[in-house]
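The complex appears here without one of its protein chains, the remainder shown in place.
And now, subunit A:
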């Protein structure tokens, strides 16, 4: 069992190493091997899952210590990997969706000259993500955390010849660093206060060695880390730009897996958050704000990938909110994470297929009527669409309703506020997803209507359905979008499965379930109706109208970038400019002044060297007389 645990992240890591070190020799078969190792990992994960199913509930955790990692006397950390009911969910999602995305990429990246590098990075990502979720201590998690950050950076900037992609990669890297500081400082606190970074030791110390204040600080720092990785307010700005990366990357990293690492961190550290109500409140607030902000931004974006990215942000807001509710929300947070993994990856792969058909055009105003030419894409995208807006019995319905119910179960003012935010979010989600759906697949074809984009020489595009290796993963993900929710939710399968890790919880049902479902479905219907009225009944202009103040704000990500620039970038630039000035004027000035003075003085002094022997002799006499006089004066004095 230990070997299998080590092989799970080991295989993709070997794949990445082989492709990166093997050079051009691996160009021809690299992508096949890369895909094969991910599927091998998936096979191992399924085997581990089946074995785990066959065990009694309290023996399901399987761990293996691979080697002693930090053998310092005061702090000994072993590199340990562990599979438990929580991490196996992630492992199956990562390797499963990862494998499908690899297959999809084989066709999507077929003509890219750097295909081998692309697959190497994807393998690296899968390996790092597996380390992240399988580590049995916070240091291992941190290793994976930084690893996925690196892979994300490399893949966003994969087409780094485009300045926009290079900038987006840098932005993602920098914003993620801000969050990572939270995790790093949290680790330091653990080392200082507990003397260990293993999950068991840290969670056992909550309430004993760790005081209330320290626990709250830990919670807030972990939340900061989660905000960075999961693109939550206030560190949300990088996700939209991250869409510069190839679309399979957006599907795997920026929709299904990496961005959900924050949710994993919060659920995994549940013991800390439960002991720190203030931190939990912060988590819930961040989730609620992000789900609304993301949804509003999603309504205004014309770029299909950016609309989906805003949607991802919003859906992760739901998960974070649920994770902040404590044991009541952990299971639904993970359930939404898994169903979201299916339908959002499906949506992104669909978007990739549309872009593939449309010569990489991403402006939805240039789409329209694609259902007829891209039937498979339209159907799979449509199923994922029904799942994300939460139409029963599709996957999103089960998980999103679960989150809304859990939010309402908080009771009191909190319950009302959170319930209102989640229900409103569901309505807006229905609106913007319907908009994406109609703009892309419905209405009349706008792709050859030519007054704009004069720079595109061949004005005509001939949309065509993608090859089978691209449609097959989309079909599989669509099946997941349809069925995953019911499979996980009916009979509380997932919450019972996770109970050994996150604890059990009996829902209170303060508001009857039928009432919640009715209200949510009505809100969703209103959202869909509004979108239909606005986009299906009228012609869609090729150039976006100016729009209301809110639309303009949403187009600019609700001024997220402007805010960052105002509070971080410009003061930072002013600070550096000030320091540079201080260096140039103060330090350099002082040094320069000393040099100038010395040079001027020596210019004068050297005139004493006039070459006449008698002058030198005179100065020697003068000196001798002086020495003699001083000697005599001092001598007589004593």
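The criterion applied here is as follows: contacts are C-beta pairs under 8 Å (C-beta built on N, C-alpha and C of every residue); 3 or more make two chains touch, one makes a residue touch a chain; residues count from 1.
One rule holds for everything that comes next: contacts and distances are computed from a predicted model.
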Query: For the chain omitted from this view, which of "Glutamyl-tRNA(Gln) amidotransferase subunit A", "MBOAT family protein", "BolA protein" or "NADH-quinone oxidoreductase subunit K" is its UniProt protein name?
result: "NADH-quinone oxidoreductase subunit K"
Residue among A:72, A:613 or A:633 that touches the chain left out of view: A:613
- line: Residues on subunit A facing the left-out chain by the touch rule are 606-607, 609-614, 617-618, 621
